[in-house]
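Single-structure report; data block below.
Just one protein chain is left out here, and the rest sit where they should.
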Amino acid sequence: MKRRAFVTGKAIICALGDTLREIVDAARHKRIRLSQIPFTLASLPYTKPYYLIQRKEGDAPDNRSDAYFYDILFSTVSRALLDAGVNNEEIEDMHVFFGSTSMDVPIFEGNHHKTSASVSGMFLQSSNGYGKIAGAIVERFGIGGNCYSFATACTSSANALLYAAAMIEERHIERALVVGYDLYNNLGFYGCEALKSLAAEEYRPFDRMRDGLILGEACGAVVLEGRRRNADDFMYLGGANICDTYSVTSHDEEGSAVAETMNRALRKAGLRPEDIDAVKAHATGTENNDRTECAAMKVTFGCSVPPVTCVKPFIGHTVGACGVNELILFTESIKEGFVPSTPGFREADKDLHVTPLMENMEAGKGIFMLNYFGFGGNCTTLILSNKDAPG
Amino acid sequence: MKGSLDARLKMELKKLIVDECDITANPEEIGDEDLLFGSESRLGLDSIDALQISIAIQNKYNIIITDSKETRRVMKSINTFADFLQPE
Partner (left out) sequence: MNEMYIHSASTFIAEAHTDTNYLKEEIRRYTKENFRRVNKFILLTILGARQCINTHALDADTAIYLTTEHGNLGETADVLDEIYEVNSLPKPFGFINTMSSTAAFYLAQNLGVRGRNITVSSQHLSFERGLELLKVDFAGGVERSALIGGVDEASLSEASLEGCAGRSWRMIDGSGWLYVTPEREGAGGAFTEIRSFRDGPSCVRWMSEREISAADVVAFGARIGDEEAASLRDILQPAAEFDYLREYGYSGSATACGISMFVKLYQGKTLLHINRDQRGNYAVIELQQF
């Protein structure tokens, strides 16, 4: 019998809060918390919205302590380990799969505003490469296994999960800690503004009036193991990753590569399109992403596109970390009996032919598709289920 | 003087486009009326090139081009671009 990978533990810190209960509750009642951030360094006379973690009143990127980055990271990981109920021996046995877009840039930026050293020189001295954060995790928690840090832009932590699951299925490893983490950084915020991809006020993916994305910061961690610990643990059924070579920043609007990713994931999971009960769309709210993704869903699902939800309006686009963060938000809501609706969505775009959920949808056992796309043409689809394991 | 009549400004813009968009053409080869963007244009610049040029313009001339539709209109050719930067 084929071995499966199960999500046995999870934790997240995001703009909605620190605990799964408050986050799912906020999703159920469409409560969102949006902050405004100025472009002070570039002297621009306006602000843009951002989904900021606010652990205490007045928490803002420019008044965070040096330790803040690792506080968030270690707190999330330790609660995920606790949630899974793994013992010290099992923690020692883990392997770490890390996904992020900004990697250690937020640490550098946090330190930099306290000094006057040359930026690039100081950055190159302080950075020890992309593997540094995963290295800090294994050191802090006494994890003995290997580290894999994925740098594939917005699909980074989705790819981290894809490989962690595949390694468990192929019996290369017993258990994995998968972490997606992107904290606020000027590089990403200013960079997206330079690309004119930031929305002005409200996050409205798939809406006729959508005008871009709103970034967010969050840390999500899941424990994957080769056996179910709780009856409602989600099981990984399959996934796929391919490269859409159309353009470095956008995808082919016909949606062929994105559809191919979904189809390959379905084939890997041994499923047909009609087996999917709901789709968590990537839905960045940019013109190109939403057009491409909806076209692709029409290619894959034909006239019977399953119920679709876009969860970014809850926590923002958490870039490389969105793979794990959105998986947690989506699957934990289902455990509580609902697929969350898409806040901010009001008016269908007739060119898209897809209308996301406007009200929460009752959900029980099912099979769910989660889609993620990123710069560099990266496309990733994951399929998970909370049904009983086959066999 | 209107920008399209200012040879110095137009050459400055041509050089800026060549540098910023990392294209192999000589600035002198770009005609004042040549289309800059799209498949019919010899340079074949795209929307990311337009954004790149916008930031460079912002830094050099302190002029902000607000939305992408305006960008396309302004940057249709060297002449339209020069007139936008220097209306009279």
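Residue numbering begins at 1 within each chain, and the chains themselves are lettered A and B in the order written.
FYI, a contact is a pair of C-beta atoms (placed from the backbone, for glycine too) under 8 Å apart; a residue touches a chain by one contact, two chains touch by 3 or more.
What you are looking at is a predicted structure, and each value in this text was computed from that prediction instead of being measured.
S.K.: For the chain that does not appear here, which of the shown chains does it touch in the whole complex?
M.R.: A, B
S.K.: In the full complex, which of A:Val105, A:Leu161 or A:Val308 touches the chain missing from this view?
M.R.: Of the candidates A:Val105, A:Leu161 or A:Val308, A:Val105 is in touch with the missing chain.
S.K.: Check each of A:Gly17, A:Gly180 or A:Gly377 against the chain that is not shown and name the one that touches it.
M.R.: From the options A:Gly17, A:Gly180 or A:Gly377, the contact with the absent chain belongs to A:Gly377.
S.K.: Contact with the hidden chain only, please: which chain A residues?
M.R.: 39, 41-44, 101, 105, 108-109, 112, 118-121, 123-125, 127-132, 134-135, 138-139, 144-153, 159, 163, 166-167, 169-170, 172, 186-187, 190-191, 193-195, 240-245, 248-249, 257, 260, 268, 374-378
S.K.: Could you pull out which residues of chain B are in touch with the chain that's been left out?
M.R.: These residues of chain B touch the chain that is not shown: 20-24, 48, 51-52, 55-56, 58-59.
Keep in mind that, in the parts below, only the chains that are shown with their structure count from here on.
S.K.: Indicate the whole-number Å distance between the mean C-alpha point of chain A and the mean C-alpha point of chain B.
M.R.: Measuring from centre to centre gives 38 Å for this pair.
S.K.: Taking the complex as given, what residues does chain B use to touch chain A?
M.R.: Those in contact with chain A are residues 48, 51, 55, 67-68.
S.K.: In the complex of these two chains, what residues of chain A are touching chain B?
M.R.: That would be residues 194-196, 248-249 of chain A.
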